[in-house]
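Okay, handing you the structure first.
Apart from one protein chain that is not included, each protein chain of the complex appears where it belongs.
Take a look at subunit A:
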Amino acid sequence: MSVQERVFEIVASQLGVDQDKITMESSFVNDLGADSLDTVELVMELEEEFDIDIPEDAADKIETVGQAIKFIEEAKNS
């Protein structure tokens, strides 16, 4: 499974939304209904899944699904 597929799956299950409603442009807060607790939990899930570290200041800048995927891909390649 690609990074994108895995992220879509985690986002769908964490936020209780259908996977086909998620796009690269979806905003976690505005489009997918995440609140501050969801956001922290989601970051934690992504850190676990991809075995990476997402520092708080970096996490604060991630607003869309696409930005999250980009961050993960860069972190994994570095």
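Criterion: a residue touches a chain if its C-beta (ideal position, glycine included) is under 8 Å from a C-beta of that chain, and two chains touch if they have at least 3 such contacts; residues count from 1.
Just so it is clear, contacts and distances are computed from a predicted model.
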item: Listed names "3-oxoacyl-[acyl-carrier-protein] synthase 2", "ABC-2 type transport system permease protein", "Xanthine dehydrogenase family protein subunit M" or "Glutamyl-tRNA(Gln) amidotransferase subunit A", with the criterion being the UniProt name of the chain not displayed; value: "3-oxoacyl-[acyl-carrier-protein] synthase 2"
item: Absent-chain contact - pick from A:5, A:25 or A:48; value: A:48
item: In subunit A, positions touching the absent partner; value: 13-17, 37-38, 40-41, 44, 48
